[in-house]
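Moving on to chain A:
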Amino acid sequence: MSEVSSNSSIKTDPSTFLSGIIGSKVSVKLNNGVSYVGNLQSIDGFMNIVMDTTAEFIGGAASGTKYGDVFIRGNNVLYISKV
Partner candidate 1 sequence: MLPLYLLNSAKSQPILVELKNGETLNGLLTNCDSWMNLTLSEVIQTSPNAEVFTKIPEIYIRGSHIKYLRLPEQTMDYAKEQNMINMEQRNKNQNRRGGRPNNNSGNFNRRRNDNNRGGNYNNRRGNSSNYHQSHGAGDS
Partner candidate 2 sequence: MSAPNSRSISDGSSNAEDLYLEAYAFTTAAALVGSVDRKIFLLLRDGRNLFGVLRTFDQFANLVLQDTTERIYLDAEGSKSLEKPARFGETYRGVFMVRGENVVMMGAVDIDHEDEHLEVLQNIPFEAAEAELKAIQRERVQAEKQKTKSLLSRGLINDFTKSDLY
């Protein structure tokens, strides 16, 4: 990260953000708009994601589909957010 930056105090780069949310409840939105909410177990450089007790949300509403553990392939991931 660059040494010269006026507001380095509140900076979080992606890898710090990811290691901070391992184990907590996250929502993963795919390119097509479907979201999966569950506890983040692990994530890698391709943004492949493993979560458990996962629920599927479509257009913001729960679709009723639930998965125990889930592996999501990274190329479909638009964003991952902390719930």
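Candidate entries met the following condition: all candidates are chains of the complex that A comes from, given by their letters.
Assume contacts are C-beta pairs under 8 Å (C-beta built on N, C-alpha and C of every residue); 3 or more make two chains touch, one makes a residue touch a chain; residues count from 1.
Just so you know, these numbers come straight off a predicted model, no measurement behind them.
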Given options 1 or 2, the chain of this complex that touches chain A: 2
Residues on chain A engaged by candidate 2 in the complex (per definition of touch): 30, 32-34, 56, 58-59, 63, 65
